[in-house]
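The complex appears here without one of its protein chains, the remainder shown in place.
By letter and in written order, the chains are A and B; residue numbering begins at 1 in each of them.
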Amino acid sequence: MTFLRRFARNRGALIGLLVLALIVAAAVAAPVLYPTSPWRMVSRPFMAPFALERFPLGTDALGRDVAAGLMHGARVSLLIGFVSTLVALLIGVPLGAVAGYFGGIVDDLCMRFTELFQTVPSFALAIVIVAILQPSITSIVLAIALVSWPPVTRLVRGEVLSLRSRDYVQAAITVGQRTPRIIFGQVLPNTVAPIIVMASLMIASAILLESSLSFLGLGDPNLMTWGYMVGAGRTRLIEAWWISFFPGLAIFLAVLALNLVGEGLSDALNPRLAREAR
Amino acid sequence: MTAPVLEIENLTLALPAMADRPLAIQNLSLSIAPGETLCVVGESGSGKSLTALATIGLLPRAVKPAGGAIRLAGRDLLPLSEREMQDIRGREIGMIFQEPMTSLNPVMRVADQISETFEAHGALDRRGRRERTLELIAEVGLPDPPAIARAYPHELSGGQRQRVMIAMALAMEPKLIIADEPTTALDVTTQAQILKLIDALRKKHGTAVMFITHDFGVVAEIADRVAVLQHGIMVEEGPAAAVLHMPQHDYTKRLLAAVPSLVPPPPKDLSGAPKAFQVKDLSKTYRGRGFFRRGREVKAADHVSFEIGRGETLGLVGESGSGKSTVGRCVMRLIEPDEGQIRIGDLSIRELTQAQFRPQRKRIQMVFQDPFASLNPRRTVGRIIAEGPIAQGVPKREALEKARRLLDLVGLSANAADRYPHEFSGGQRQRVGIARALALEPEVLVADEPVSALDVSVQAQILALMQDLQKRLGLAILFVTHDLRVAAQMCDRIAVMQKGKIVELQPTAKLFENPQHAYTKALLAAVPGGRDVGATLAAAGIEPSG
Partner (left out) sequence: MLRFLASRLAKGVVVLLAIAVLNFALIRAAPGDPATVMAGEAGAADEVFVQQLRERFGLDRPMVEQLGIYLKGILTLDLGFSYRQGRSVASLVGERLPATLLLTGSAFAISLLLGTALGALAARRAGTWADTAITTAALLFYATPLFWIALMSQILFSLKLGLVPNVGYETIGAGYTGLARVLDILHHLILPALTLGLFFTALYARMMRASMLETAGSDYVRTARAKGVSPSVVTRRHVARNAILPVVTLAGLQAGQIVGGAILTETVFAWPGIGRLMFEALAQRDYQVLLGVFFVSSAMVVLFNLVTDLVYRAVDPRIQVGG
């Protein structure tokens, strides 16, 4: 059975994909539907949801449109999620490949270094990095990438280590292929599947991490984000629950969708494991 | 004649819809008398293991009994509930599985795992269980029972673990013991001991034994009667001597003809053959690494020396851990040896850097053991074969063209080049592996257990192919194997390895007639079936099978 058909048979993964598509659509449509800045005060503060047709999700303490904030926030969440995951992969994959392929001292050094970053409480490190470098989209992406690469390295190293001793890689050595060609041609292509699965889960946790930073007031001050909205609403929680509720729900849905897609990918790429788990 | 302990009547097992055939077992009938050993023999996929699992009621969920009866002492087991079967397992049927490494719970002490059988059936009190457990450990021939009782499985060797499995199966003195390939994962000398133990216990307790195996040598050692299974159908059944020496069914005949004989064929004339490959004083020591303590050292190769002439096959024979594979990989420089000389023709390759050696690699090539792991699943077969020539600078088009010719040479059709490894059977893949090695037109071929992952009939074809190719191309072959039968048929001379050293190196006929070293003698004596079974390998039948 093909990969696509296996993926399509997984109901959860399809729902996840659908929700993800909606969020992407919202992010794309945001500048069209809400061309003005989401920071602009457009109405009276504390308008409840559905009280006015123009503001289906209500307004916040400063009279800003919650719906507009949500749609613009989707852009930031997705952007940071993707970019920081990409950066983390760019750090993690080469390091893991080198450690796994060459072994010995190189492996030891790489893994000690990785362990160090894995020991450090990642959220606390992210806070410190963003706080010291000053909150901006660059520092946030950097911080998230810096705390999320170790699992990639461990995964790639493990895969490469096992593939390296596989006979077909040994055979490539015996016929005289060069090392870079073996790593890129024989080894890494066979690690793509688990990396893709991990990447989809990493985007989810990057979105969670970004929103947590924003919640603590460490978001980029120029960008409206979901985490910031939850944080901003929390002092007036009793009177205006919706200000914090909707953005939180958005984070939840985005993360859930990515997790579902990730699981679907994992099942579809590893049919044997999927069947056993059933 | 006494009433049979086990009587299987018209048993049919249905496979799930996606399987390659609808029935795993079709109308199987057999019986085992008290104190009798029945060997169920077949190649992989014959349904022999499912027969065993059906008897003890542990079939995988997807496989369902679709008819017939399995009667233990007259009582049909198939209609029994899971609870009733649970009471029968361990009490009336004991089972020994194949993999001693994974069949014991890694976090439970040996004694607890044995006495669990008593506990499950409410037998004896705490103290009685402990005593019986110690007695059982002694009975299966394990040294220092109190120490073994306290040990965890990882502290025991494979053979010791299999003895623990036997103690567990024996605990409740069951009427029937099922042994599913119990010695396949063990070395030949350990295998001989375990076979002897099972046989001795059967005699002592009068237990009926159902022994599942693929190995006719083992059959010759242990069977009273034999049932031969092919694709889920029993093709022949009868007393062991009759089946082994006067097989009736074609399939049985073919299987027996594929078992290599321990009597070597007449030697080839190799006089005047130039030296193709020389290894002198090759050594390799493995050291465990650790920051706080010195790792222990293992001498995997200890001053190993040999030479191979053009057109000659040298066997490197030994049990696991003897260092034979290390030597094979050292001469390929997949592992860097610590010291020694390696010469291909006039070229000494030990002094070269890996980069300098790379263009010379075409002169020495390797065939790997596992045909499933040795081909990149993402490459077409043609690409896999062409990769070597391409890496050595042959234009891609030309290399792919050559790959097609090579496929033809190894008995596959040229259009196999466009297909992926998973579309081929194990034997076909091994042909691809041979084609890959030959693509570089090497002078020396290192074959690392090239047939030990294959069924016996496929094994014979691959061996014949290798002999044929050697004759045509004048290859010098270093043949690494644990199997003395295969070595007897394939090799011109044999080097026996033990603990990293070559303890004896002789022309094959001489080694088998008059072994000098005690270890060689022990190895030869341990080969199951001895000279009783086996045929001289015919250089025919190199057509690929399905």
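Here, contacts are C-beta pairs under 8 Å (C-beta built on N, C-alpha and C of every residue); 3 or more make two chains touch, one makes a residue touch a chain.
Everything numeric in this text was worked out from a predicted model, so none of it was measured.
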| item | value |
| --- | --- |
| Residue among A:L57, A:A99, A:I183 or A:L208 that touches the chain left out of view | A:L208 |
| Of A:I137, A:A193, A:L216 or A:L269, the residue in touch with the unshown chain | A:L216 |
| Touch with the omitted chain, as defined above, among A:A8, A:V120, A:I137 or A:A193 | A:V120 |
| Which residue of A:A13, A:C110 or A:I129 touches the chain not shown here | A:I129 |
| Chain A residues that touch the omitted chain in the full complex | 12, 115-116, 118-125, 127-129, 131-134, 204, 208, 211-212, 215-218, 227, 230-231, 234, 237-238, 241, 244-245, 248, 251-252, 255-256, 259-260, 276-278 |
| Missing-chain contacts mapped onto chain B | 56, 58, 86-91, 94-95, 97, 99, 102-108, 116-117, 120-121, 152, 154, 165, 168-169, 171, 290-293 |
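Note that only the chains that are shown with their structure count from here on.
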| item | value |
| --- | --- |
| Chain A and chain B, separation of their C-alpha mean positions in angstrom | 47 |
| Of all residues in chain A, those that touch chain B in their complex | 166-168, 170-178, 181, 186, 189-190 |
| Residues of chain B defined as touching chain A within the complex | 329, 332, 334, 358-359, 361-362, 364-366, 368-370, 373-378, 384, 387-388, 391-392, 433, 436, 439-440 |
